[in-house]
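The complex is shown incomplete by one protein chain, all other protein chains being positioned as in the whole.
Then we have chain A:
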Amino acid sequence: MMRFLLLFSRQGKLRLQKWFTPISEREKKKIIRDMTSMVLARQPRSCNFLHWKDLKIIYKRYASLYFCLAIENQENELLALEVIHRYVELLDKYFGNVCELDIIFNFEKAYFILDEFLMGGEIQETSKQMVNRSIEASDMLQETMEEYMSKPAF
């Protein structure tokens, strides 16, 4: 199973964090620090897999963002790369040509998409359309900005 997924920028700022096991706050901060320092220190053309404690860390760089996924030792690393890529594709489909700003300003949507795609450390849905449909359905339930602005204030 997957243990955690982190997204951070080239400057080391954390954009997204998803933890699949219960960990204390202190542990989380320590892990984030370790991951950012390890991944950012890597040479540009080295391989995308690292070993850290008893986990395998798979990282991939998309433009200015690093996607860092930690999996257990018996998992398939190449498939983890595919998982990262699939998540990026989902974001891209939803936001339309996604960039880091989209994730910064609409991070809750990014989390929702992630929650539809992965759950409990495993892949939940392998079809792109299904995930997108679920997100669209939940969006329908939300008010749009105009509706909100036009409501009478008491």
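We take it that contacts are C-beta pairs under 8 Å (C-beta built on N, C-alpha and C of every residue); 3 or more make two chains touch, one makes a residue touch a chain; residues count from 1.
Methods note: contacts and distances are computed from a predicted model.
Participant: The complex lacks one chain in this depiction; which UniProt name from "ATP synthase subunit b", "Adaptor related protein complex 1 subunit gamma 1", "thioredoxin-disulfide reductase (NADPH)" or "Myotubularin" does that chain carry?
Facilitator: The record names the chain that does not appear here as "Adaptor related protein complex 1 subunit gamma 1".
Participant: Which residue among A:Phe49, A:Tyr62, A:Phe95 or A:Phe112 touches the omitted chain?
Facilitator: Considering the complete complex, A:Phe49 is the one touching the chain left out.
Participant: Provide the residue numbers of chain A that touch the chain removed from this figure.
Facilitator: Residues touching the hidden chain, for chain A, are 20-22, 43, 45-50, 76-79, 81-83, 85-86, 119-120, 122-130, 134.
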